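See structure below.
This view holds just a subset of the chains, kept in their places.
We just call them A and B in the order they show up, numbering each chain from 1.
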Amino acid sequence: MSAVPSSSDAPRTPAVTTTSSLDVTDAAAAAGHVVEQLRARRPLVQCITNYVSMDLAANLLNAAGASPAMVHHPQEAGEFAGLADAVVANIGTPSPDWADGIVAATTVAVERGVPWVLDPVAVGATSYRRDLAGRLLTNRPTVIRGNAGEVLALAGVAGASRGVDSAADSSAVGDQAAALAAEAGCVVAVTGARDLVTDGRRQLTIDGGDRRAPMITALGCSATALVAACCAVGEDRLAATAAALAMITVAIERAGRDAAGPGSLRWRLLDELADLSADQVGSRIEESHRDDQS
Amino acid sequence: MSAVPSSSDAPRTPAVTTTSSLDVTDAAAAAGHVVEQLRARRPLVQCITNYVSMDLAANLLNAAGASPAMVHHPQEAGEFAGLADAVVANIGTPSPDWADGIVAATTVAVERGVPWVLDPVAVGATSYRRDLAGRLLTNRPTVIRGNAGEVLALAGVAGASRGVDSAADSSAVGDQAAALAAEAGCVVAVTGARDLVTDGRRQLTIDGGDRRAPMITALGCSATALVAACCAVGEDRLAATAAALAMITVAIERAGRDAAGPGSLRWRLLDELADLSADQVGSRIEESHRDDQS
């Protein structure tokens, strides 16, 4: 683990300047720029994430060009957030201590204008997770990243949905994701066979990948960590979020060409991530026009 | 991590109907059937397992066709067990909080008729582990999976043995394993160069594998998780347990053909697991006739 800031020129307080006139080409260009900035600035990403995901999330951040630091205990999580360029809050293996650590770190992140990303793992599975996610939503995440079921469940917690839909695939939850984004005032990313990113108004999609990707445990959690890293260097958080998901999509698609199964798919993903070009990433992002629905 | 039940037709309360007239052919056939059912039904396995094993256990379950969920905190472990198709209780890195989580989850599992598997990691090493294992035994595990030394030590805790034998290899502990199975009313699996599975009366064995398997950390813990997954879809728990161990034995044997060392052995194991046929698994299980000893 590298927990010491390694780059003194890393951005401390990136300004949020989402330009509403961005079109598709701009989003793709912005995403490509994020790939380059990640390697140039090596943002320090404080990951408060579940035990299962730590190994992959940290190695994936390293491969992509960011600097991971797993710092979660309430004794130090807030202080450390004063050094971080982005914060990840993942509730995959929650406990009261870690919840306190998340609140401390994200509170400092908000104060400093540093992005933080919420991963509401299995939020619908237990009341403890629902309560915790509701508490964290009040701390204004910059981005929420989940699968379709998690986004639907969280939309329910946030009051942005009137129930849980049965067909939980990413294409079918665009409306709820947009409503959640509007309600929570953040970007919402839904990953699946098709990835979808929305700020409640605009929607970007990423297609591709490998059908065996779900066999890699914690790939979604690691995507969340990469979203945080990209938001640390990309001022347009919609494009930065899409950049992170496109990086993983392109890398796993390339990894899948020579992978015989889920074991080789995982290490090849890391090899490919370290070798991606900005063009490969940007060209994968498309703006999809949704019917206007409030 | 995938912690949301992904298959609504997963078995919620599999009936226990161990048929005493099963012969060798039946055990092999039943084991082959388990491999197919695992992929068809994708059981949700709640793993309360040690920190070291989480990554491999989750990826191994995914590769084999099951759905892992690492949920251990007492705040939610019992509630989550209400959704799970099987529960794993591994004491590799024990603490009072996790012990409470294990008790909560396994109590719900027993109430629901859902299988749970105990892995008494290093039970002989400290008094804390001995006390915890003794406490858990009273909650009636469906299966106990350990190495020879652990099974001997646990037999001592359970009063099924009068000491710890010096020669702790799996072939030499058949009597103690059978005595422990009879005493605890469960299936006992002993893994090693030869794997042995007994319910106190019948005994199945699996030979093969790769001599470098012990260099893969947490392979035994991951085998325990796969035993739980197989018991979720196999009504004959003796055969289901043998199926899990045979899956790993065959997969690692195939992985070993091209593996230059322990690093490549591990990822190749996952690739092979995802590619196993029912025939390969079933044909590896043999019933070995032991002299009758009580």
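Basically, a contact is a pair of C-beta atoms (placed from the backbone, for glycine too) under 8 Å apart; a residue touches a chain by one contact, two chains touch by 3 or more.
Computed from a predicted model, the values in this text were never measured in an experiment.
Participant: Beyond the 2 chains sitting in the coordinates, how many copies does the whole assembly comprise in total?
Facilitator: All together, the file's complex is an assembly of 3 copies.
Simple rule for what comes next: only the chains that are shown with their structure count from here on.
Participant: Which whole number of Å gives the spacing of the CA centres of chain A and chain B?
Facilitator: 35
Participant: Of all residues in chain B, which touch chain A in the complex?
Facilitator: Touch list, chain B to chain A: 1-4, 51, 54-55, 58-59, 62-63, 68-73, 75-76, 79-80, 83, 97, 266-275.
Participant: Under the stated contact criterion, what part of chain A meets chain B in this complex?
Facilitator: For chain A paired with chain B, touching residues are 50-53, 55-56, 92-96, 121-122, 124-129, 147, 149-150, 212, 214-218, 220-221, 259-264, 266-267.
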